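To start, the structure itself, in structure tokens.
All protein chains but one are shown at their positions in the complex.
This part shows chain A:
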Amino acid sequence: MVPVLPAPTTTRNAVPALDDAEVLRIRNDFPILSRDINGAPLVYLDSGATSQKPQCVLEAEQHFYERYNAAVHRGAHSLAVEATDVFEDARETVARFVNAGADELVWTSNATEALNLVAYSFSNASAGRGGAAAERFRLGPGDEIVVTELEHHANLIPWQELAFRTGATLRYIPVSADGALRMDLAADIVGPRTRVLAFAHVSNVLGTLNDVGALVALARSVGALTVLDACQSVPHLPVDVKALDVDFLAFSGHKMLGPTGIGALYGRRELLNAMPPFLTGGSMITTVTMERAEFLPAPTRFEAGTQRISQAVALAAAASYLSEIGMDRIAAWEEHLGQRMAAGLAQLPGIRLLGPPAGTGRIGTATIEVEGVHPHDVGQFLDSRGVAVRVGHHCAQPLHRALGVSASTRASTYLYNTTADVDAFLDAVSGVRGFFGAQA
């Protein structure tokens, strides 16, 4: 039996906390959650990879095509004007969701592109583009870019490549054997040569929160720019870019109930307007001659070509849906589910919960190693019970290497998961070692 932890009872704004009854109502908004998988009801615990979508998000995208579809920021006909309004309203909604100004939010295809945008813009600055204003983004030999050992490949490889192109050096803050960031070493690694500090808000593998305040303070003290990968925090926690005081922040739409194909980059207004563009072409220019072009201010400067209009509109619907339920309530509920998973897993022989011990801030994610059974087999067994989890290296090979495993099994919750989902997961996990003959 799984020890039952008390559910959170109140939240900051005194709206009643989420409970199973309300989550069951929320689930009705998600058509896919009523599916059966392999003869069992779907237990979807892979929201860390991608979230499911509520009806209102699906309808927002369809509604856009039924009512407003036209090219935005070009054409003077009424439909084009309306489409532009809807598109820019969506930007304002999503910007507000993270407390950014609308002109500080650049649409991208996904968070990976958002992070590449920053890296390539710095690269272009390093090649001399952007004039005097872009001086602070220029990197060269002797400069250092610092990341951490727990990064998703999307917040590692763009910086490796930027270092290769500019001659700068890439350094990283390591993790301890249990995957906690070695904050005791951070001050020795982030120093006067550091120009960029890029790190994850929440580890996509372990679900653990990094100390953004301490890392930002460290970066500020040496004049380095900060880039926060917020893919795993924006969907699950209240995130305020001003309170975090970061220079750039990237997140993806599909992990926060929105569609695929859209993500966003927040950047401080004065920085975005000083940065040379990444992708170039239509819609991002003022004057073009056969020799050269002048660019629009941000965010349009970074939005070359036809934009992801219906996706932006649907993402705004997702942000509104989340806000209506309340991000603080969602965070509290997922923390409850995470604690229930951790407590239940601790009771199971041969199951190791990866990551730092209890007490470290975590979203509702549990990543495990099953003694004697490869994660791929664990995932297959769980799938036969309708339980969908992620197996593999989760695009974080260096972190897995540091943890001493080649792959792992990750269960990640969201606002639509019930305690029954957690219990179904625990029950399925408890059968894995017996099935594969790994039990002593």
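As a convention for this text, a residue touches a chain if its C-beta (ideal position, glycine included) is under 8 Å from a C-beta of that chain, and two chains touch if they have at least 3 such contacts; residues count from 1.
Here is the rule we go by: contacts and distances are computed from a predicted model.
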Check: Of the options "AAA family ATPase", "Phosphoribosylformylglycinamidine synthase subunit PurL", "Cytochrome C" or "Iron-sulfur cluster assembly scaffold protein NifU", which is the UniProt protein name for the chain that has been left out of view?
Finding: "Iron-sulfur cluster assembly scaffold protein NifU"
Check: Of the listed residues A:34, A:323 or A:406, which contacts the missing chain in the full complex?
Finding: A:406
Checklist line | Where the missing chain touches chain A, by residue | finding: 38, 373-377, 380-381, 384, 391-393, 406-407, 435-437
